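All protein chains but one are shown in place.
We just call them A, B and C in the order they show up, numbering each chain from 1.
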Amino acid sequence: MNKLGAPAGASRLRKKIHEVIFEADTFAGKLFDVLLIITILLSVLVIMLESIASIRVNHLKALRYAEWFFTILFTIEYLFRLISVQSPIYYARSFFGLVDLFSIIPTYLSLFFPGTHYLLVIRTLRILRVFRVLKLVKYLSEAQTLGRAIRASTHKIFVFLYTVVIMVIIVGSLMYLVEGEKSGFTSIPRSIYWAIVTLTTVGYGDIAPATVLGQALASVVMILGYGIIAVPTGIVTTELVRDERNKQITTQSCPNCSAEGHDYDALFCKYCGTRL
Amino acid sequence: MNKLGAPAGASRLRKKIHEVIFEADTFAGKLFDVLLIITILLSVLVIMLESIASIRVNHLKALRYAEWFFTILFTIEYLFRLISVQSPIYYARSFFGLVDLFSIIPTYLSLFFPGTHYLLVIRTLRILRVFRVLKLVKYLSEAQTLGRAIRASTHKIFVFLYTVVIMVIIVGSLMYLVEGEKSGFTSIPRSIYWAIVTLTTVGYGDIAPATVLGQALASVVMILGYGIIAVPTGIVTTELVRDERNKQITTQSCPNCSAEGHDYDALFCKYCGTRL
Amino acid sequence: MNKLGAPAGASRLRKKIHEVIFEADTFAGKLFDVLLIITILLSVLVIMLESIASIRVNHLKALRYAEWFFTILFTIEYLFRLISVQSPIYYARSFFGLVDLFSIIPTYLSLFFPGTHYLLVIRTLRILRVFRVLKLVKYLSEAQTLGRAIRASTHKIFVFLYTVVIMVIIVGSLMYLVEGEKSGFTSIPRSIYWAIVTLTTVGYGDIAPATVLGQALASVVMILGYGIIAVPTGIVTTELVRDERNKQITTQSCPNCSAEGHDYDALFCKYCGTRL
Partner (left out) sequence: MNKLGAPAGASRLRKKIHEVIFEADTFAGKLFDVLLIITILLSVLVIMLESIASIRVNHLKALRYAEWFFTILFTIEYLFRLISVQSPIYYARSFFGLVDLFSIIPTYLSLFFPGTHYLLVIRTLRILRVFRVLKLVKYLSEAQTLGRAIRASTHKIFVFLYTVVIMVIIVGSLMYLVEGEKSGFTSIPRSIYWAIVTLTTVGYGDIAPATVLGQALASVVMILGYGIIAVPTGIVTTELVRDERNKQITTQSCPNCSAEGHDYDALFCKYCGTRL
């Protein structure tokens, strides 16, 4: 008897489906994953092509058929995933479960709200599964290192972002006063948008100061923006260096002389020669 | 008898007001802070909305009423703060005291000088108080770490900024000679403005070199600007790494001479030679 | 008898050619290298000049003659290189062998496909040989340090780039929905192009959001782009610092077990406990 009370045959089938869909160790599992990734890429391509006016005019019908084809395919796949896992609710709530769901909903939604099917590009996120196929555990560990460094810097980055937000609000308001309605600074929110464009050194040029005072103020903002980028960079670098260093040194202390700071490959204390 | 010679009842009242306004431990204090932050955000929103032409035309009266309402509210709050502290002058001169004052003055000023009330956006700074409400002591410590790193780099950053200023002045003058009055380089100050826009990699494109020689010179400036951003980044990172390393020093003090600042691998006090 | 079975005189000649062309120790070798670099620079200059319309109109014939002159010269040089090395196939497949080949092919191709001769600028890569002339072994070692740091960061950088790609696809699609066909966001690929221009803080301004919602979304992208540049910088810096630190390990080997990689402060071998 299995947990869900299904007959042994059905249970074995579910196990088989689970193996093909969720794992990448068997030939069938690997083949499924590779086909899936190709299908995902094709379906994203279809959405992009549809957004191009000249293509849409001539091939709208074919593109729509393709889109519905992919959506139905992914819907079936989603149902199979739900069936084959032990706990469907746990899967449905997981990151990949949600991504899988949001990858099919927009097409159905577009029946009622035209245009929303462009949200299907969220399907791109599904390609994250590629990492499993290629058995790129290494990449996952690297991603975790980066994630840990960014998480460890959250507080510092929050403080930094808050400073930036305050700065662009005040600078934006000042520029609105200085430049007036001419030269694009038509409201404070728009001036704040300009301040962000300038401070981040993006500089579209759709709004640019025209008065001498405005240009002087803009110069200060630019040099500030150019300089303070050093802060987040410094924060992340410090975290990565710390992470790096922690990996190299054990917290093990010598039983004889209590010295610490031994490398992971050390067998003997480097200060007194006692076996660790 | 308290210091100001007020009767005990007034003193107790003042203490109560101080608790509500300045602290966030009691329910009343927390409620006050949360309401205050919402009020600040709303008052900033009103100023921004007023700056948008289409909204100003239709709702000017309502917005002005709102602005005066908030200003009077903040004025009352300011007076209460002055009354409830032990030393009103000390508070008035403190960072938050000045921010509180500058958050109400512009409205009164705008009676005489129209337009100045946009300076009210300085109210945004008041939200810094939010840190206290959320008991985010952690954020304060992180902000201090960043502040310390930036302060420690002040001399290096000053040298860097001076180099940048000299560079943009000389490059700006050269470009004025090279490009002439065509293509926007109409004066040396304007050329210097262009040099800053280029060196900081903002690049609006409102002024851009048109001659071959000008573009060659601009290319050198761009590559320079692209490269020397490494300098402030390096400076701040070094300071943060140093700060980080200092944290790794034990807080252990010598049993003999009480000296502190020993490395984690130290076995003997480095000042008096006693075994730790 | 030499390997190819050629008479001793031919072998000596081949050896002589090899010395002149491939080495830079003798006067003839050094002279050859200096002349070669000047020729390469001149030939690149000719290609650039030809691309300028006003020069092309007046001097097309002279430029074409020069181009064929350089191509034939480099063809002869290539043949000499093939002849003078022990294993022509090994050379032809090496990096410099391929660069040398691609530096002459486009001219011959341009007989059949006009325009392709501009690909000759690949000749610039040949100047890499300059390092040998100047005996700049130091530069090679520095290039290797940089290369090692970048190679060691490959996995982390791949994870970073993947995140960036996903981000620009999703942001691009959202902007296409938000901004509509107005203001340049005419298709999803074009919106993705805009997202890249913005996230990398390049900011041409040929496409810029015009709606309030679009500008708000753009602001988030800019601040993100401004912040996440910290990640690759942190990665490369960490690798370079690690490389640096590895250099600090002594080259001292244990007298007992010959193990290497001891820290400078190690007194005993960390693998067998023998006093160093």
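Here is the rule we go by: contacts are C-beta pairs under 8 Å (C-beta built on N, C-alpha and C of every residue); 3 or more make two chains touch, one makes a residue touch a chain.
Please read these numbers as outputs of a predicted model, since none were measured by experiment.
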Left-out chain, listing which of the shown chains it touches: A, B, C
Candidate in contact with the missing chain, chosen from C:L63, C:I105 or C:V202: C:V202
Options C:I21, C:V85, C:I104 or C:A149, residue touching the unrepresented chain: C:A149
Residue among B:S11, B:T39, B:T116 or B:T238 that touches the chain left out of view: B:T238
Absent chain, residues of subunit B that touch it: 155-156, 158-160, 166, 169-170, 172-173, 176-177, 181, 186-189, 198, 201-205, 208, 212, 215-216, 218-219, 222-223, 225-227, 229-231, 233-235, 237-238, 241-242, 262-263, 265-275
Residue numbers in subunit A that touch the chain omitted from display: 201-205, 233, 237, 271
Touching residues (missing chain, whole complex) on subunit C: 44, 47-48, 51-53, 115, 118-119, 121-122, 124-125, 138-139, 142-143, 145-146, 149-150, 157, 161, 164, 189-190, 193, 196-197, 199-206, 225, 229, 232-233, 235-237, 239-241, 244, 264-265, 267
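We adopt the following convention: only the chains that are shown with their structure count from here on.
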Rigid-body rotation angle, subunit B and subunit A, from Cα fit (steps of 5°): 90
Identified repeat of the A-C interface (over half of residue pairs identical), from A-B or B-C: A-B
Chain nearest the overall C-alpha centroid of the shown protein atoms: A
Inter-centroid spacing, subunit C versus subunit A (mean Cα positions, whole Å): 29
Centre-of-Cα separation between subunit B and subunit A, whole angstrom: 30
Approximate Å spacing (C-alpha centroids) for the pair subunit B, subunit C: 42
For subunit C, residues contacting two or more additional chains: 201-205, 233, 237, 265
